[in-house]
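Written out below as structure tokens is the structure these notes cover.
All protein chains of the complex are present and in place, except for one that has been dropped.
So, chain A:
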Amino acid sequence: MTLLDLRGLSVTRRNRPVLHGIGLAVRAGELVGLIGPNGAGKSSLMEAALGLIPFTGTSDLAALDPGHRARRAAYLPQSREIAWPVSVEDLVALGRIPWPGGGRSPADRAAIDAAIARMGLEGFRRRTALRLSGGEQARALIARALAQQTPLLIADEPVAGLDPAQQLACLRLFRALADEGHGILASIHDLGLAARFCTRLVLLAEGRVLADGPPDQVLQDALMRRAFGIITRRIDTPDGPAILPV
């Protein structure tokens, strides 16, 4: 089942073309890694797909009315903003805003409890989210997105700034979600992690999709040189490939 379908999507910001003619689909069961240099338009692609910024072309998500769309796709922005010292439980409960029930119905409670349990936040329920460490805040924000109970999750650099253990935990969770039938689109800078966990990679550079396919096919020398201007060394280990930029 296709959860996101972008066709001929172009974004222009301040008269500068950012993306041009993007075609991209995310199906259920896929963890799609969006890679590309800084400024390639990864965040713009996600925001346009959700209909948060003006674009031309088509996005099946952006065509939905906002309430319906919010029950189809959850979005984790790059900036992990928590404006007020709310409790972790109240923070996770924000994920229920698109659903009827005002955050208090049995379905809401069940979704919030499940999200908190899945992210291992039971011990933090009553803690103030702002007083948690960066990694714990990131987990609480992912729990918020899980509580939204959407088939599709769009995450902008979800592992940036996390320690190695948290990075692995986050990507393992995303992979598990994909295996359960969710679709996930996540931008990621660590090529090694992207190769290990993503079912598919999309390389974004020069304002368009340079490559789209299985990690081995996308992480080719020629493509890496063209997109990032670097050479990569690939070392295969029993735990998966290690990609070393040199």
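Here, a residue touches a chain if its C-beta (ideal position, glycine included) is under 8 Å from a C-beta of that chain, and two chains touch if they have at least 3 such contacts; residues count from 1.
Keep this in mind: contacts and distances are computed from a predicted model.
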{"item": "Among \"2-oxoglutarate ferredoxin oxidoreductase subunit beta\", \"Iron ABC transporter permease\", \"Cytochrome c heme lyase subunit CcmF\" or \"Tryptophan synthase alpha chain\", the UniProt name of the subunit that does not appear here", "value": "\"Iron ABC transporter permease\""}
{"item": "Listed residues A:25, A:82, A:160 or A:242, member touching the removed chain", "value": "A:82"}
{"item": "Residue in contact with the excluded chain [from A:8, A:39, A:66 or A:181]", "value": "A:66"}
{"item": "Residue of A:23, A:98, A:151 or A:241 touching the missing chain in the full complex", "value": "A:98"}
{"item": "Contact set of chain A toward the excluded chain (per top definition)", "value": "47, 50, 52, 66-67, 69-70, 73-77, 79, 81-87, 90-91, 94-95, 97-98, 128, 130-131, 141, 144, 148, 154"}
